[in-house]
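One chain of protein is taken out of this complex; the other chains stay put.
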Amino acid sequence: MSSRPRGVKERVAEGIARRYRRERNFRLAGLGAVLVGMTFLGFFFYTLIGNGYTAFLQTHIRLDVELSADVIDPDGERDVQALGRADYQGVIRNALRARFPDVTSRNDLRELFALVSPGAGFELRSDVLSDPELVGEALSLWVVADDDVDMLIKGHIDRAADESQRRISDSQLGWIEQLEADGSVSRRFNHRFFTSGDSRDPEMAGIWSAVVGSFFMLLVTLALSFPIGVATAIYLEEFAPKNRWTDLIEVNINNLAAVPSIVFGLLGLALFINIFGLPRSAPVVGGLVLTLMTLPVVIIAARAALMSVPPSIREAALGVGASKMQTIFHHVMPLAMPGMLTGTIIGMARALGESAPLLMIGMVAFIVDVPESPLDPATALPVQVYLWADSPERAFVERTSAAILVLLAFLLVMNATAILLRKRYERRW
Amino acid sequence: MTVAAYVLGRRRSATTTGVSFHSLPGYYGSYVAIWCALPALALYCLWQLVEPGFIRTQVLATLPAATLELSEAELGLVYNDIRNLVEGNIVSGEPNDEILAAASRYTSLQRISNLGITLVVLLVGLTSLGWAFRRVEPGLRARNKVERTMEVVLMAASTVAIFTTIGIFLSVLFEALRFFQQVSPLEFLFGLSWSPQTAIREDQVGSSGAFGAVPLFAGTLLISGIAMLVAVPVGLMSAIYLSEYANSQVRSFAKPMLEVLAGIPTVVYGYFAALTVGPLLRQFGEGLGLGVSSESALGAGLVMGIMIIPFVSSLSDDVINAVPQELRDGSYGLGATQSETIRQVILPAALPGIVGGILLAASRAIGETMIVVMAAGLAANLTANPLEAVTTVTVQIVTLLVGDQEFDSAKTLAAFALGLLLFVTTLLLNIIALRVVRRYREQYE
Amino acid sequence: MGRYSASFVSCVSAFGAAFLVQTAHAQAARDYISIVGSSTVYPFSTVVAERFGRTTDFSTPTIESTGSGGGFKLFCSGVGVQYPDITNSSRRVRQSEIDECADNGVRDIVEVKIGYDGIVLANFNGAPMYRLTREQIYLALAKTVPDSAGSGLIPNPYVSWSDIDAGLPNVRIEVLGPPPTSGTRDAFVELVMLAGCEAFPVIETLAGDERDAACFTMREDGAFIEAGENDNLIVQKLEANPTALGIFGFSFLDQNQDKVQGSLIGGISPEFDSIADGSYPVSRPLYSYVKKLHVGEIPGIEEFLAELTSEAAWGDFGYLSDRGLIPLPQAERQAVLQAVQGLENVSLSP
Partner (left out) sequence: MSLASNLEKETVPQAGVGTAEDTSIQAAPDIRVVGETYRTVGDYTSATPVIRTRNVDVFYGDNHAIQNVSLDVGKNEVISLIGPSGCGKSTFIRCLNRMNDTIESARVHGEILLDGEDIYSRRMDVVMLRARVGIVFQKPNPFPKSVYDNVAYGPRIHGLARHREELDKIVRTSLEKAGLWSEVKDRLEEPGTGLSGGQQQRLCIARTIAVSPEVILMDEPCSALDPIATAHIEDLIDELKKNYAIAIVTHSMQQAARVSQRTAYFHLGRLIEVGDTDQIFTNPQHELTEDYITGRFG
């Protein structure tokens, strides 16, 4: 031991407390970083759920509606055309008048009628059309309340406030309180939010058409960006000679990841709509634009995944006489799959939440009808969020949050699926 | 038509399945399958492209001469009406006899066309299948041919990126050139003032209109810089913690959770930045006696930083995991603590990959639009003070494009010029970054 | 052997084929009205479209929010199913746009003036209400203002409202307003700033260009904050920042009475009636433009126009007024209605 410099042990011991302190700090910093991310996520969810959960309930008012045959079906033939033309909103208005017979002046009636959603009549109409037997009967019906009433019941409008500072007049408030007193006001599950398309009446507005639009768009995006992205990555990583051409491709890919998404919208407008003649507002165009946008993300991640497969695997496969193609498809690709999936998920998540490029290709639009194919006009969930966020009606605030919640729910489902997939692939070897 | 396509697709797959029953190894199967599918598919696609035009000509030919004298565009509308009729949609007005005749012609033509293409595709598919089938013999190097085809497919896929770039370049170039006819490129590139307050209506001449892009780029850099200051440490430390310290349960929970951050719509972040962070910073600043704008670069940057955390963490996590265990063992074997090992061995080894991830995140920050649209405001101040309001290139592009002004005014065209400039700038940055990373890699691999 | 690779190839080619087939099928028949244009008109146009879709057998029109300029760009691109039928605008069409339309075969355009939109200056209603004149607003927001001697223009020196008039509150001037690309900004500048600046004698002495520059240019030192076109966001920012004022459309004030209050301009409060009778000075008309060649070809355009111009929609008590659109005076409605029914061509000559 003589040649060992003296005091090594002592010197190590000297610094050891400090080093452990640093170790602890470093570890805490790491934990802190994770917590920062998680805290924000938690905070987001907290705010969103706080703002949005009420949108899943909708105020209804119980009315005794008389579906008098004279009004609805004067011919008495139960002809669908005739039934469809009848004034159902009028029927509901009559019910309101019957409930509050004291109200007579024109202005007061207007205010009274405003308690019920303009959409209530349409719902009654579809009820009657699906069951013409209802004609002539008197029903006790829960009709959708107007958004202002809904906001009042949910406590977003201050009842004590001065009349000029709320959307509900004093007399309306009086009627609502009467209705509340006899149990004719209740909050029920808002199924319209999930089943109907957009509407300018918040109480009738739903996300279904946007969900379907997003679904078609993501379908197109996934179907194109995953195979093309993976194929590109394989080509660049495994086959391409290292020359100027592949350099060019590589620079291009990195660069495309940096191009602002709205510029992709410009490209989509010029290429797919003006040159290829695809229709505006169609999910297929949105999908194509988002494909171009997510491709770089997928490619970069897929290349990183391929790169991380140890060369020994390739050598082993080549060693038993597999061709290069076989080596890649049978051995390298399955191993790189988890990484590729991660990248694809990040890309798809980005695509799912993207709204700026859709602005240019006509998807920031008012779409009521649910699209039936990727070629029908449609909007997307984030665009719906954006549009609702810009709507003057107060009731859209909670609906905006609720729509974001739905969007996030989809995202969580996507991530969960990816995790399951990843696990399966990881177990395979 | 869809039904026909569906039937076709099924028949085609049926024939393909039949082929793969062939007793020779799969490569021969693939070879025959490719030969069977590709020509038929190509033909089918070609027909799909040609068919609408063909039917259109035929249908329109049945219309009376008076109708045919209409302009091409108006004919298109008439034709649309006919097709609405055929598809059972609601039509404009009562259809007259000519339209009805044309509609029935349309229907019959379509039927013939579908039948025809089905037969032709089947025939071509079967013929080429037969041909390929006959060529299957021991001497045929099927594998090489199949693999060659696949390599071509792979190569074709990789050119999509090139075409996208060219497409983007072309789609902004022409409008940008029109802009440069109105505003000199020198003023645009080096002007220190951005104030597109030119009038919307022609009788309102004279407002100041300055189109200097420097403040926009400075603002973009400031906000992205702040975002990177948040995202890089947090993202990197998260990646390190999750890949080196956390046990597998924590990891499998936290990693996807962090990835969710990347999926939150940017609109939501925008609201958060504009309504929560902005005012908070403002109050905080006033408490300290600082004048903080409620649209401060700091607010937008912070929130954007949160958004891009997963871009840094996810990719860093992957490259950190790819660092071989031997290096860790080597370091631990010398008595290094875990943090020393990470800082001095793992990070340097993973650096090229991490830099790649950071560059990607930086790109995302520069190109991010919605957050800054909502939180950063539009005031083009040339400042390095993060407490002041700045604007970014993307904000201006959006604002200019969705504005109410006339479409060929300098204001709108400026958006294209900005897009072009941004595109070129990021291209240059990427070329430089690629060089740097590559040099680093060559040194240590 | 080769199973993966074969399936991969077929996968890729199938997607490619699917894409091509989609392309070929793209020009499906259109049975709905396509509307584009201003985001200001969007909330009104959509209500009409929804009613129309609900009460008739026609499909609900699709309405894109593209901005007025973008709307005209699309509208004027040509005649045919791939081009929109109607565009909304928060300003009147320009001659250059009519020309561009004509160049592309869009010869006949019907103008529908649908109503007025009030522009309000509002602040958080927990804070004192502002009572302003247009001169004061001009002094607060212009880039250059007349100096106190009235002899020339100086860069805007005012920091707080009380600097302009001792009667105004002593708070920092902070106004959130629309960007120069916005029609709202355009209207505000013309109706408030121009009117305000013309009250100063020194302005009269300036040459046309200089005068316009003095009147139209907003200050850029942070007192006027360009806050984008999302009016809801402005409302919410006002709530977070009680001393600031915001410029936005009347419908947002109407919906957020419990949060913000409209400032009095020239002593008049921005209310439905005062805007409708013209005593509140800041309001601008909103328009829809219809492609005449599409009428009768795309199903439902005439019926849609009938719905839009029905008393139930744009009348004094119509559903559009519930949304904050200020109806045209009765006589003007009649005139527009006639022009629409006759599908008269727009003419810009006054």
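Chains here go by letter, A, B and C, matching the order in which they are written, and residues are numbered from 1 within each.
In the analysis below, a contact is a pair of C-beta atoms (placed from the backbone, for glycine too) under 8 Å apart; a residue touches a chain by one contact, two chains touch by 3 or more.
Note that the coordinates shown come from a computational prediction; the quantities given were computed from them, not determined experimentally.
Considering the whole complex, the hidden chain is in touch with A, B. Summary of contacts with the chain left out: across B:121, B:154, B:322 or B:413, the touching residue is B:322.
Contact with the omitted chain, checked across B:74, B:98 or B:340, is made by B:340. The chain not shown here touches subunit B at positions 243, 247-248, 251, 318, 320-337, 340, 344-345, 348-349, 443-445. Where subunit A meets the omitted chain, the residues involved are 1-5, 8-9, 11-16, 19-20, 308-310, 335-336, 338-339, 426, 429.
As a working rule, only the chains that are shown with their structure count from here on.
Remark: subunit A and subunit C have CA centroids separated by 28 Å (rounded to whole angstrom). Residue positions 143, 147, 150, 153, 157, 271, 401-402 of subunit B are each in touch with at least two other chains. For subunit A, the set of residues that touch two or more other chains comprises 227-228, 231, 325, 359, 389. The touching residues of subunit A, when paired with subunit C in their complex, are 110, 114, 118-119, 122, 157-158, 161, 164-167, 199-201, 223-224, 227-228, 231, 273, 276-282, 284, 325-326, 329-330, 333, 359, 362, 364-369, 374-375, 377, 387, 389-394. Touching subunit B in their complex are the following residues of subunit C: 1-3, 5-6, 8-10, 12-13, 17, 20-21, 23-25, 27-31, 38-40, 57-59, 65-70, 72-73, 78-81, 89-91, 94-97, 100, 105, 143, 179-184, 186, 189-190, 208-213, 216-218, 220, 222, 225-230, 233, 236-237, 240-241, 244, 293-294, 296-301.
Put simply, subunit C touches subunit A in their complex at residues 1-2, 4-5, 8, 11-12, 15, 18-19, 22-23, 25-28, 30, 32, 34, 36, 39, 42-43, 45-47, 49-50, 53-54, 59-60, 62-66, 74, 82, 84, 125, 230-233, 249, 251-252, 254-258, 317, 319, 322-324.
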